[in-house]
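Note that this complex is displayed minus one protein chain, with the remaining chains in position.
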Amino acid sequence: MQKFFIHPTSIVDTQHIGQSTSIWAFAHVMKNARIGSNCNIGDHCFIESGAIIGHDVTIKNGSMIWEGVTLEDGVFVGPDVLFTNDRHPRSPRLAQARKRYSTRAWLSPTFVRRGASIGAGAIIIAGIAIGEFAMVGAGAVVAQDIPPYALVTGSPARVRGWVCQCGQPLKFQEGLATCNDCGLSYVKDADSVSLATRNL
Amino acid sequence: MQKFFIHPTSIVDTQHIGQSTSIWAFAHVMKNARIGSNCNIGDHCFIESGAIIGHDVTIKNGSMIWEGVTLEDGVFVGPDVLFTNDRHPRSPRLAQARKRYSTRAWLSPTFVRRGASIGAGAIIIAGIAIGEFAMVGAGAVVAQDIPPYALVTGSPARVRGWVCQCGQPLKFQEGLATCNDCGLSYVKDADSVSLATRNL
Partner (left out) sequence: MQKFFIHPTSIVDTQHIGQSTSIWAFAHVMKNARIGSNCNIGDHCFIESGAIIGHDVTIKNGSMIWEGVTLEDGVFVGPDVLFTNDRHPRSPRLAQARKRYSTRAWLSPTFVRRGASIGAGAIIIAGIAIGEFAMVGAGAVVAQDIPPYALVTGSPARVRGWVCQCGQPLKFQEGLATCNDCGLSYVKDADSVSLATRNL
């Protein structure tokens, strides 16, 4: 009984793939990468050994998830999103960089929290965390931590607004907002947004 | 008699490909995508069901043309150009986004008009139109409509100048410009450029 789908042109070397996950054409998943259940990994994606991907994650075509990157449950990664894991990269084959790559100290981890979205072609500088249900605009260059529910765009990415768990922009009045689309309510306090207690 | 060329490593599931079109290595064209005649689709491209591509179009390597995107005749799409079709994407597998993806209301179409060019790695936010013979600079993030013949660069993209149908920059004097290269003449009126009537 086949539990997940692997396109015949893709290369999948890991044993750690959850049920109902699909991996599409020309994708490459390396040994010891971990992918949860009910995920969708698009064409031409590359998932490196050591990458950790939760359940219900959608990764659009051409994105690369390196060692050191963790995507929690329900994350959306748009097409050609670029994670990184080295803030000052050199060719490891360059004599002058041999010491740099003789240990793992160069590796900076990245975390994308539950339900967050990253738009097409966004670039995530190594060593940061993207808060739960945050939304990174297409083409943004993210160089610092992003708070939960924040909508960020630009290079460098800055907070431009706030979004609901369902993805719709939120409009706050006197620190309160209710999503027109799904009805969830939020409170805003200084620079942070959280679910209103009446939802809980 | 072979009417078009498909590289043996590519996957082409549509019947709608025009004469003399070439599709190169590791590209994937889905069922019901439409591609005109005399086009060139580079390595690692992805053309989704519902995408519409005219005649004489060049798409460089790694670009993705999604459902909702229309490229008119003679368009140039540079390498790794990113179209989008959802302004507030979530993982469709996320429980909180289920309602959002239960209809097609999330899909915003994009139009690239006749003869326009889009530079390497440019990102086109869903729901806009790029005017005929406009030129989008490499790495630009385009979030609003672009007028015909405009040269736009930056993030967000802004009009920096104007270009001829042949691609050369135009220099206006008292509202008139003639291309040094191909001889076509243009008139500029406030924020729009059009062919001079003497060309017509």
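Letters A and B mark the chains in the order given here, with residues in each chain numbered from 1 onward.
In this section, a contact is a pair of C-beta atoms (placed from the backbone, for glycine too) under 8 Å apart; a residue touches a chain by one contact, two chains touch by 3 or more.
Quantities reported herein were computed from a predicted structural model and do not represent experimental measurements.
Checked against the full complex, the one of B:95, B:182 or B:196 touching the unshown chain is B:182. From the options B:95, B:166 or B:196, the residue with contact to the unseen chain in the full assembly is B:166. Check A:97, A:159 or A:187 against the missing chain and you find that the one touching it is A:97.
In the complete assembly, the contact with the undisplayed chain comes from A:121, out of A:18, A:36 or A:121. Think of the hidden chain as still there; on chain A it touches residues 11, 26, 28, 44, 46, 62, 64, 80, 82-84, 88-97, 99-100, 121, 123, 125, 141, 155-156. Chain B residues in contact with the hidden partner, per the touch definition given at the top, are 9, 25-26, 38-40, 43-44, 56-58, 61-62, 74-76, 78-80, 115, 117, 119-121, 135, 138-139, 154-155, 163, 165-169, 181-182, 184.
Following the convention adopted for this analysis, only the chains that are shown with their structure count from here on.
Chain A and chain B have Cα centroids separated by 27 Å.
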